[in-house]
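What you see is the complex with one protein chain gone and the rest in place.
Presenting chain A:
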């Protein structure tokens, strides 16, 4: 038996040490999961351009982005909840409920001056959204009920309250003055950029800052990847989860602030299935459904992808637009399959 293999042994015995220097980031180090949604978006843009030359026009793309605003902003909130390892199914109902409250308040005529009415309504909407989120958080953390079940319950509650408030019909903004004043919040533009797109960008930038550059964001990641590790590191796990639900509620409120000016009306069917679209956007964007890795810009990308697919179907003639739900359903499954194959490789 040879006791030592001489040269090779010497050369290799310090492999662990040899690369102590910070290695240059090569392409191989990049997280494919973070890039995948953007690659998919680019691919869809090319496909769209081939299907119909009108697709790639600035006007059409701006229109698509504007239409994606509701889901995109809700999905930004959902990124926090999902990263913290929870789930919120109530967001669609919450939009309907908060929008009803906002319109009812503006219809009540409690304040005479229309500008003040709108200001108060905005404040009320934000408060209502935050409270709805707080309520979800309370049931999941203090009540210790699985977030799936807890928000399934509040989904019914918010929807039911909306139906009751609207008596099964629609709630419509009465004052034409107010209607005119709020319209620019959805239809207006700043320096040529439609307001909803601007709102998406601002909300996402703030969210990205919170998630990647603050203590709270790091806590969200820690709680989502392992609540035990977080607890042993002195992180108040329940408070982190609670705040994530409140952030989700605030994002819903912002969505309502865009939604009400658009139609000036809401009904019991407002926001149906939006929770599924928001979750789809989050997952397509590369955030892991089991928690831990949050990707805010990926989420926005996911929301665009959903809207663009619909748009392409509309512009092309070979697939019926009635199949849009089926196509979106397929996207989430394909996205999960792609994600998993990328994880295996890396």
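Side notes on the structure shown:
Methods note: contacts are C-beta pairs under 8 Å (C-beta built on N, C-alpha and C of every residue); 3 or more make two chains touch, one makes a residue touch a chain; residues count from 1.
Basically, contacts and distances are computed from a predicted model.
The protein name that UniProt records for the chain not on display, among "MFS transporter", "Ribose transport system ATP-binding protein", "3-hydroxyacyl-ACP dehydratase" or "Response regulator transcription factor", is "Ribose transport system ATP-binding protein". Residue A:221 is the one among A:128, A:221 or A:313 that touches the chain not shown. Screening A:233, A:317 or A:341 for touch with the missing chain picks out A:233.
For the chain missing from the display, the contacting residue among A:37, A:271 or A:292 is A:292, taking the whole complex into account. In the full complex, the hidden chain is touched by chain A at residues 1, 3-5, 8-9, 12-17, 19-20, 22-23, 25, 28-29, 213-219, 221-222, 225-226, 228-236, 292-293.
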